[in-house]
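As you look at this complex, bear in mind that one protein chain is not there, while each of the others sits in place.
What follows is chain A.
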Amino acid sequence: MVAQNAAAMWNALRGIVCVYKPAEASVRKLRRDLIMKICKGLNEVDENQYYRPFKPHTSNATELIQQSVDRSVDLRDHPLVYGPKFDELDLSLSWSNFLGWNTSGVLLFGLRSGTQSARYIRENRSSRAYRIKGVFGQATDTGFKNGKVVERSTWRHIKPFHFDKILSAMQAAHQKKMFEMSGIDMQSQLAYELAAQGPIRPINSKLPIIYGIKCIDYEGPEFTLEIQCINEYETYLVGLIHEIGVRLHSTAHCTAIKCIRHSYFNLDHALLSRHWDLKNILQNIRMCNRILAENEHVLKQTSIALR
(Lines give C-alpha, C1' and ligand atoms only; values in the text may rest on other atoms or scores of the structure.)
Protein backbone atom coordinates (compact mmCIF):
# COMPACT_ATOMS: atom_id res chain seq x y z
CA MET A 1 0.00 0.00 0.00
CA VAL A 2 2.80 2.39 0.90
CA ALA A 3 5.25 3.09 -1.90
CA GLN A 4 8.81 1.89 -1.38
CA ASN A 5 10.26 4.82 -3.22
CA ALA A 6 11.22 8.12 -1.60
CA ALA A 7 10.24 10.20 -4.63
CA ALA A 8 6.77 8.64 -4.71
CA MET A 9 6.41 9.19 -0.96
CA TRP A 10 7.50 12.80 -1.28
CA ASN A 11 4.97 13.32 -4.02
CA ALA A 12 2.26 11.80 -1.83
CA LEU A 13 3.04 14.10 1.10
CA ARG A 14 0.35 16.66 0.33
CA GLY A 15 -2.64 17.52 2.40
CA ILE A 16 -3.78 17.74 5.96
CA VAL A 17 -2.32 15.68 8.77
CA CYS A 18 -4.12 15.44 12.10
CA VAL A 19 -1.85 15.10 15.14
CA TYR A 20 -2.30 14.97 18.90
CA LYS A 21 -0.73 17.85 20.77
CA PRO A 22 0.25 17.10 24.37
CA ALA A 23 -0.03 19.81 27.00
CA GLU A 24 3.13 21.72 27.87
CA ALA A 25 4.58 21.64 24.38
CA SER A 26 4.49 24.43 21.87
CA VAL A 27 2.94 24.06 18.43
CA ARG A 28 6.19 25.35 16.96
CA LYS A 29 8.13 22.54 18.56
CA LEU A 30 5.66 19.95 17.26
CA ARG A 31 5.99 21.41 13.78
CA ARG A 32 9.77 21.20 13.96
CA ASP A 33 9.61 17.61 15.23
CA LEU A 34 7.18 16.54 12.54
CA ILE A 35 9.33 18.03 9.75
CA MET A 36 12.41 16.41 11.21
CA LYS A 37 10.78 13.00 11.45
CA ILE A 38 9.37 13.11 7.93
CA CYS A 39 12.71 14.15 6.41
CA LYS A 40 14.57 11.54 8.42
CA GLY A 41 12.13 8.88 7.23
CA LEU A 42 12.45 9.95 3.61
CA ASN A 43 16.24 9.92 3.77
CA GLU A 44 16.23 6.38 5.10
CA VAL A 45 13.96 4.92 2.43
CA ASP A 46 16.45 4.34 -0.36
CA GLU A 47 19.81 5.70 0.59
CA ASN A 48 21.64 4.96 -2.63
CA GLN A 49 19.19 6.55 -5.01
CA TYR A 50 19.57 10.08 -6.35
CA TYR A 51 16.81 12.44 -7.21
CA ARG A 52 16.92 15.43 -9.52
CA PRO A 53 16.25 18.28 -9.70
CA PHE A 54 17.54 19.09 -6.30
CA LYS A 55 18.42 22.70 -5.83
CA PRO A 56 17.92 24.93 -2.81
CA HIS A 57 14.32 25.98 -2.23
CA THR A 58 12.60 23.09 -3.96
CA SER A 59 9.50 23.53 -1.84
CA ASN A 60 7.52 24.42 -4.93
CA ALA A 61 9.08 21.78 -7.16
CA THR A 62 6.19 19.58 -8.10
CA GLU A 63 7.69 16.22 -9.00
CA LEU A 64 10.96 14.54 -8.28
CA ILE A 65 12.59 12.42 -10.91
CA GLN A 66 14.71 9.42 -10.16
CA GLN A 67 18.07 9.63 -11.85
CA SER A 68 21.22 7.59 -11.68
CA VAL A 69 24.54 9.38 -11.22
CA ASP A 70 27.97 7.87 -11.63
CA ARG A 71 29.42 8.47 -8.21
CA SER A 72 33.03 7.77 -9.19
CA VAL A 73 33.01 10.72 -11.61
CA ASP A 74 30.66 13.22 -10.02
CA LEU A 75 31.06 13.50 -6.25
CA ARG A 76 28.77 16.47 -5.77
CA ASP A 77 25.80 14.27 -4.96
CA HIS A 78 27.70 12.08 -2.52
CA PRO A 79 25.64 11.85 0.68
CA LEU A 80 28.65 12.95 2.75
CA VAL A 81 29.12 16.06 0.62
CA TYR A 82 25.67 17.27 -0.26
CA GLY A 83 24.08 16.10 2.95
CA PRO A 84 20.68 14.48 3.30
CA LYS A 85 18.64 14.45 0.11
CA PHE A 86 15.50 15.73 1.74
CA ASP A 87 16.27 18.96 3.49
CA GLU A 88 14.11 20.20 6.33
CA LEU A 89 13.84 23.60 4.66
CA ASP A 90 12.24 22.03 1.59
CA LEU A 91 9.17 20.80 3.44
CA SER A 92 6.57 23.47 4.01
CA LEU A 93 4.23 22.83 6.88
CA SER A 94 1.77 25.12 8.64
CA TRP A 95 -0.89 24.72 11.30
CA SER A 96 -4.54 25.46 10.78
CA ASN A 97 -5.54 25.90 14.41
CA PHE A 98 -3.19 27.23 17.02
CA LEU A 99 -3.33 25.61 20.45
CA GLY A 100 -1.68 27.32 23.38
CA TRP A 101 1.08 25.91 25.56
CA ASN A 102 -1.27 24.36 28.12
CA THR A 103 -3.83 23.05 25.66
CA SER A 104 -3.73 19.48 24.41
CA GLY A 105 -5.74 17.74 21.74
CA VAL A 106 -6.48 17.75 18.04
CA LEU A 107 -4.15 19.82 15.90
CA LEU A 108 -4.28 20.09 12.12
CA PHE A 109 -1.15 20.62 10.05
CA GLY A 110 -1.06 21.33 6.32
CA LEU A 111 1.78 19.64 4.43
CA ARG A 112 3.20 21.17 1.23
CA SER A 113 0.22 22.06 -1.00
CA GLY A 114 -1.98 21.13 1.97
CA THR A 115 -0.88 24.38 3.62
CA GLN A 116 -3.47 26.00 1.36
CA SER A 117 -6.18 23.72 2.76
CA ALA A 118 -4.99 24.50 6.27
CA ARG A 119 -5.45 28.18 5.52
CA TYR A 120 -8.95 27.63 4.14
CA ILE A 121 -9.96 25.61 7.19
CA ARG A 122 -8.74 28.43 9.41
CA GLU A 123 -10.42 31.18 7.42
CA ASN A 124 -13.70 29.30 7.19
CA ARG A 125 -13.98 29.35 10.98
CA SER A 126 -15.06 25.82 11.69
CA SER A 127 -16.35 25.01 15.14
CA ARG A 128 -14.27 23.27 17.80
CA ALA A 129 -15.14 21.34 20.90
CA TYR A 130 -13.18 21.52 24.15
CA ARG A 131 -13.18 19.58 27.35
CA ILE A 132 -12.02 21.81 30.18
CA LYS A 133 -11.24 20.71 33.70
CA GLY A 134 -11.31 23.13 36.57
CA VAL A 135 -11.25 23.36 40.34
CA PHE A 136 -13.36 25.58 42.60
CA GLY A 137 -12.00 27.25 45.68
CA GLN A 138 -8.71 28.68 44.45
CA ALA A 139 -7.84 31.47 42.04
CA THR A 140 -4.34 31.66 40.55
CA ASP A 141 -2.59 34.62 38.98
CA THR A 142 -2.43 32.94 35.55
CA GLY A 143 -5.87 31.32 35.84
CA PHE A 144 -4.20 27.97 35.23
CA LYS A 145 -2.96 25.41 37.71
CA ASN A 146 0.69 26.34 37.23
CA GLY A 147 0.15 29.86 38.57
CA LYS A 148 0.48 31.20 42.08
CA VAL A 149 -2.61 30.91 44.27
CA VAL A 150 -3.85 34.44 44.94
CA GLU A 151 -7.25 33.81 46.49
CA ARG A 152 -9.06 31.07 48.37
CA SER A 153 -12.79 30.73 48.83
CA THR A 154 -15.50 28.30 49.84
CA TRP A 155 -17.12 26.13 47.22
CA ARG A 156 -19.39 23.74 49.13
CA HIS A 157 -22.45 25.91 48.53
CA ILE A 158 -22.22 25.22 44.78
CA LYS A 159 -24.75 22.58 43.74
CA PRO A 160 -25.08 21.10 40.24
CA PHE A 161 -28.35 22.99 39.95
CA HIS A 162 -26.63 26.38 40.35
CA PHE A 163 -23.96 25.33 37.98
CA ASP A 164 -26.38 24.37 35.21
CA LYS A 165 -28.34 27.55 35.69
CA ILE A 166 -25.36 29.80 35.20
CA LEU A 167 -24.09 27.81 32.22
CA SER A 168 -27.41 27.93 30.39
CA ALA A 169 -27.62 31.68 31.06
CA MET A 170 -24.17 32.06 29.51
CA GLN A 171 -25.14 29.98 26.51
CA ALA A 172 -28.28 32.06 25.97
CA ALA A 173 -26.30 35.29 26.17
CA HIS A 174 -23.86 33.98 23.60
CA GLN A 175 -26.66 32.92 21.27
CA LYS A 176 -28.07 36.41 21.41
CA LYS A 177 -24.61 37.81 20.72
CA MET A 178 -24.28 35.43 17.80
CA PHE A 179 -27.20 37.05 15.98
CA GLU A 180 -26.03 40.54 16.86
CA MET A 181 -22.59 39.76 15.46
CA SER A 182 -23.99 38.64 12.11
CA GLY A 183 -24.60 42.30 11.28
CA ILE A 184 -28.26 41.92 10.30
CA ASP A 185 -31.28 43.88 11.54
CA MET A 186 -32.94 41.64 14.11
CA GLN A 187 -36.45 42.64 12.97
CA SER A 188 -35.93 41.78 9.28
CA GLN A 189 -37.14 38.84 7.23
CA LEU A 190 -33.49 37.84 6.54
CA ALA A 191 -32.82 37.55 10.26
CA TYR A 192 -35.82 35.24 10.56
CA GLU A 193 -34.61 33.06 7.70
CA LEU A 194 -31.14 32.84 9.21
CA ALA A 195 -32.53 31.96 12.61
CA ALA A 196 -34.60 29.23 10.98
CA GLN A 197 -31.38 27.62 9.66
CA GLY A 198 -30.02 27.16 13.15
CA PRO A 199 -26.84 28.59 14.66
CA ILE A 200 -24.79 30.92 12.47
CA ARG A 201 -21.11 31.80 12.36
CA PRO A 202 -19.82 35.26 13.31
CA ILE A 203 -18.67 37.55 10.53
CA ASN A 204 -15.44 38.35 12.33
CA SER A 205 -12.65 35.91 13.14
CA LYS A 206 -11.69 37.74 16.33
CA LEU A 207 -14.92 37.28 18.30
CA PRO A 208 -15.18 34.10 20.36
CA ILE A 209 -18.70 32.67 20.43
CA ILE A 210 -19.90 29.74 22.50
CA TYR A 211 -22.63 27.58 20.98
CA GLY A 212 -22.94 25.05 23.69
CA ILE A 213 -21.59 24.81 27.21
CA LYS A 214 -22.49 22.15 29.71
CA CYS A 215 -21.10 20.52 32.78
CA ILE A 216 -20.44 16.84 32.18
CA ASP A 217 -18.88 16.04 35.51
CA TYR A 218 -19.00 17.69 38.93
CA GLU A 219 -17.36 16.02 41.90
CA GLY A 220 -16.11 17.80 44.96
CA PRO A 221 -14.38 20.96 43.92
CA GLU A 222 -13.46 19.49 40.54
CA PHE A 223 -15.61 19.91 37.46
CA THR A 224 -15.40 19.21 33.74
CA LEU A 225 -17.04 21.36 31.09
CA GLU A 226 -17.66 20.61 27.47
CA ILE A 227 -17.73 23.63 25.20
CA GLN A 228 -18.62 23.99 21.54
CA CYS A 229 -17.23 27.24 20.22
CA ILE A 230 -15.70 29.30 17.43
CA ASN A 231 -12.78 31.76 17.39
CA GLU A 232 -11.73 30.84 20.91
CA TYR A 233 -8.18 30.99 22.25
CA GLU A 234 -6.51 29.66 25.34
CA THR A 235 -6.65 32.79 27.48
CA TYR A 236 -10.31 33.25 26.61
CA LEU A 237 -11.16 29.77 27.88
CA VAL A 238 -9.10 30.31 31.02
CA GLY A 239 -10.90 33.60 31.59
CA LEU A 240 -14.23 31.85 31.09
CA ILE A 241 -13.53 29.42 33.92
CA HIS A 242 -12.52 32.31 36.15
CA GLU A 243 -15.78 34.12 35.32
CA ILE A 244 -17.84 31.02 36.10
CA GLY A 245 -16.13 30.82 39.48
CA VAL A 246 -16.91 34.44 40.28
CA ARG A 247 -20.54 34.15 39.17
CA LEU A 248 -21.03 31.19 41.49
CA HIS A 249 -19.78 33.33 44.44
CA SER A 250 -16.56 31.39 44.61
CA THR A 251 -13.30 31.24 42.66
CA ALA A 252 -12.04 28.72 40.11
CA HIS A 253 -9.02 27.93 38.00
CA CYS A 254 -8.30 25.62 35.05
CA THR A 255 -6.40 22.37 35.39
CA ALA A 256 -6.60 21.05 31.83
CA ILE A 257 -7.83 22.20 28.43
CA LYS A 258 -8.27 19.65 25.69
CA CYS A 259 -9.49 20.18 22.15
CA ILE A 260 -11.53 17.06 21.41
CA ARG A 261 -12.87 18.02 18.00
CA HIS A 262 -11.92 20.38 15.21
CA SER A 263 -14.61 20.52 12.48
CA TYR A 264 -14.79 16.84 11.45
CA PHE A 265 -11.52 15.73 13.02
CA ASN A 266 -11.56 14.22 16.46
CA LEU A 267 -9.22 12.45 18.84
CA ASP A 268 -9.57 9.12 16.99
CA HIS A 269 -7.98 10.68 13.91
CA ALA A 270 -5.14 12.31 15.83
CA LEU A 271 -1.68 10.76 15.64
CA LEU A 272 0.34 10.49 18.83
CA SER A 273 3.86 11.84 18.41
CA ARG A 274 5.20 8.32 18.97
CA HIS A 275 3.48 7.24 15.75
CA TRP A 276 4.96 9.94 13.58
CA ASP A 277 6.64 7.82 10.95
CA LEU A 278 6.24 7.97 7.20
CA LYS A 279 3.81 5.07 6.97
CA ASN A 280 1.40 6.42 9.58
CA ILE A 281 1.66 9.99 8.34
CA LEU A 282 0.86 8.97 4.76
CA GLN A 283 -2.10 6.93 6.00
CA ASN A 284 -3.28 9.85 8.08
CA ILE A 285 -3.01 12.25 5.14
CA ARG A 286 -5.06 9.88 3.00
CA MET A 287 -7.70 9.59 5.72
CA CYS A 288 -7.86 13.36 6.27
CA ASN A 289 -8.10 14.02 2.56
CA ARG A 290 -11.04 11.60 2.41
CA ILE A 291 -12.79 13.47 5.22
CA LEU A 292 -12.18 16.77 3.42
CA ALA A 293 -13.53 15.33 0.18
CA GLU A 294 -16.68 14.10 1.94
CA ASN A 295 -17.30 17.48 3.58
CA GLU A 296 -16.51 20.05 0.94
CA HIS A 297 -17.78 22.98 2.98
CA VAL A 298 -14.82 22.66 5.36
CA LEU A 299 -12.69 24.11 2.57
CA LYS A 300 -15.34 26.04 0.66
CA GLN A 301 -18.05 27.75 2.67
CA THR A 302 -21.13 29.02 0.85
CA SER A 303 -23.44 29.71 3.78
CA ILE A 304 -23.20 31.58 7.04
CA ALA A 305 -24.97 28.74 8.85
CA LEU A 306 -22.93 26.65 11.22
CA ARG A 307 -22.41 23.13 9.92
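Rule of thumb we're sticking to: a residue touches a chain if its C-beta (ideal position, glycine included) is under 8 Å from a C-beta of that chain, and two chains touch if they have at least 3 such contacts; residues count from 1.
Just so we're on the same page, contacts and distances are computed from a predicted model.
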Open item on the list: Tell me the UniProt protein name of the chain this structure doesn't show, selecting from "Large ribosomal subunit protein uL13m", "mTERF domain-containing protein 1, mitochondrial", "Superoxide dismutase" or "Beta-adaptin-like protein".
Closed with: "mTERF domain-containing protein 1, mitochondrial"
- [ ] Can you work out which residue in A:V149, A:A172, A:V246 or A:L272 touches the chain that's missing from view?
- [x] A:L272
TODO: Identify the residue among A:H78, A:K176, A:K279 or A:H297 that touches the chain left out of the display.
DONE: A:H78
Open item on the list: Even though one chain is hidden, which residues of chain A still touch it in the full complex?
Closed with: 20, 22-25, 56, 74-78, 80-84, 87, 89, 104, 256, 267, 270, 272, 274
